[in-house]
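Left out: one protein chain. Kept in place: all the others.
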Amino acid sequence: MTAVKEAPAALKLSDEQLLEMYYKMLLARTLSIRQRLLQRMGKGAITYSGEGHEAAQVGTAFALRPGTDWLYTYYRDIGVVLTIGMTPAEVLTGFFATRDDVNSGGRNMPSHFSHKRLRIVSQGAPVATQCPQAVGTAWASKLRGLDEVAAVYFGDGATSTGDWHEAMNFASVHKAPVIFVCEFNQYAISVHYKKQMAVENVALRAQGYGMPGITVDGNDVLAVYEAMTDAVERARGGGGPSFIEAKTYRLVPHSSDDDDRRYRTKDEVESWSARDPLVRFARRLNEMGKLDERREKEIAERVASEVDEATELGEGGARPDPESALRPVFVEEKGS
Amino acid sequence: MVSVKEIPGAMGLEREQLLDLYYKMFLSRTVAQRERMLNRLGKGPFAITGEGQEATQVGATFALRPGHDWVLPYYRDIGVAITVGQTPRDLLLALLSKSEDISSGGRNMPSHFSEPKLRIVSGSAPVSTQLPHAVGVAFAAQLRGSDEVALVTTGDGGTSPGDTHEAMNFAGIHKCPVIFVVENNGYAISVRWSQQAAVPDVSVRAAGYGFPGVTVDGNDVLAVYGAAKEAVERARSGDGPTLIEAKTYRMVPHSSDDDDRRYRTREEVEAWGKKDPVVRFQKWLEEHDLVDRRKLDEIQQLAAEEIDEATEYAENAPKPAPESALERVYAD
Partner (left out) sequence: MAEKTMLEAVHDAMFEEMKRDERVIVMGEDVGEGGVFRATEGFVAEFGPNRCVDTPLAEAAIVGVAIGASLNGILPIAEIQFADFSHPAFDQLVSEAARLYYRSNGTWNCPITVRMPYGAGIHGGPYHSQSVEAFYAHVPGLKVVCVATPHDAKGLLKSAVRDPNPVIVLEHKKAYRLYRQELPDEDYTIPIGVAELKREGSDISLITYGMMMHHSLKAAETVHEQDGVSVEVIDLRSVSPWDKARVLESVKKTGKALVVYEDNFTGGFGAEVAATIAQDGFDYLDGPVTRLASPDVPIAPFAGELEDFILPNPEKITTAIRKLASY
């Protein structure tokens, strides 16, 4: 069984990069909280977010090359898309379903990210359908002799679907440069992972496909980054796919439509709050002498103003033209 | 004289049982050959058989209580059907799609076995859709507090569809009394195992579902029987599923529509011909003085007679009434 790995303290990240990681995590957190607040105020129909997943999301995305490598995210991945380069406003215009929403122009649900320039591929709602697609994109890179890799994100519930299995198998048979990232937060809505699978660590399944599988502490951003860096290097070097299971916890309900008190105790949630990846990383950076109170405050202020600005942009964004609902169903001439 | 049960590798079977095993393998082989012959004679439009896989099919099924336990075979499983009690007559009536065809009344393709009395669940053609069904059957047995188990088979290609994964995961979680048998004959039509999966043994996947997986020599009927027996005991006693991968070889083309010379060499086929599981078991019985020539002749004669009788019966049986095509879309 793959052991939960401790991140070695020494990593080759510069101080700026470490602080950038922290900044992205805080940005993801703050933006998520803002979205949920706006939703409660009646300003958006639904929100999905991933408070608690920031280390897993930012740590993995940080190991990719924005605009070169490909991303197939799922609805919880605010931290991933921000790290790759989406702006808070681009996230919030999705939430507000504005005309100029880069994700879908108000057609898809919020947090179903899409950004062509950043190679974030539009996402459907059926769980795990993105997995075979990511394999296809990665495989195409290989066929074309490019060194682009694809990262695909999903939850623990997704590992139960047929699409996930078919994708894992195809990727390993064809040595596609793809990294499967499972944000293992123990629940699929209300379904605890013990009802989802009969194993403790789903990374164990990777061996059944002949690919490396690793379980990491998903609340330790540096451990996650290290595992992802390994996997990305392997993929880029022709070594094929990898599977990363990042053990984490969703500190909030599944979505704004969910009441998580129905299926988990307050104690449980609190015990995970005590392991909050943001607090933990801040403490770590502080111990390393890289984040003092002043820097922390600076970052927090920057994040707050960015989120405020994004809110304004989103709220003030033009509403979609109703008749535009009829378009665009088909591409009229050859696209890219 | 040593007791038969003490012969190493006899898996605790008595002489009668061992001869029965042999008979079923031989009969399965003979039915398969007859099916392909009738197809070549233009008497049935399609035949799909599993010569070479009899040890796997008969060995695994022999560990069950026929009519009590459930089987969900796939199209290659003449040996499974025979072992739980379908007769050559049943199989040939299906081959010729006669009205008395017990499996489907001429509706399904031949070798899509079905018989409620024998607890053979009707199967379809989409590969591996039977796996979730088998898990459901086993789950129901468990819910009802019965000690029935379900045995389901599929090919190596059958390990790739999503249904297989979903079935195994469900079975693992609920510890369903189901035995998954993968008849790994190295090919899915023309596609080799190395293009199907990136692991040598698919049994390793079982660990990912939290239950045991074993790989056995699928041409060794006693080894397969032994593995299945253990799996059945586990299932019956509430310890959940097992995955058995039996490595074997299909000695004939995929079906009457296939030409296997396109994708494999005659040398390869001949090399596997030397490992013919029926011949191999016959030799084992002879080596252990469990049969002599006379007894073998008797068994083989019996099988031949049964097949001839079945052929005659099936050929003379009436075709289904055309209007019956409209019946039985819904249960009453």
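Per-chain numbering from 1; labels A and B assigned in written order.
By our rule, a contact is a pair of C-beta atoms (placed from the backbone, for glycine too) under 8 Å apart; a residue touches a chain by one contact, two chains touch by 3 or more.
Every value quoted in this text rests on a predicted model; they were computed, and no experiment measured them.
Contact with the chain that does not appear here is found for just one residue of A:Tyr48, A:Phe170, A:Tyr193 or A:Tyr225, A:Phe170. Only one of the listed residues, A:Ile33, A:Ile46, A:Ala140 or A:Val269, touches the absent chain: A:Ala140. Across the interface with the omitted chain, chain A contributes residues 70, 72, 101-108, 112, 114, 116, 121-122, 124-126, 129, 131-141, 143-144, 148, 150, 162-163, 166-167, 169-170, 173-174, 327-331, 333-336. Seen across the whole complex, the unshown chain contacts chain B at 45-46, 97-98, 104, 106-110, 112, 124-127, 157-158, 160-163, 188-191, 195-197, 257-258, 262-263, 319-326, 329.
In this section, only the chains that are shown with their structure count from here on.
If you check the complex, the residues on chain B that touch chain A are 160-166, 169, 172-173, 175, 194-199, 202, 204-205, 207-211. Those residues of chain A that touch chain B in the shared complex are 160-166, 169, 172-173, 175, 194-199, 202, 204-205, 207-211.
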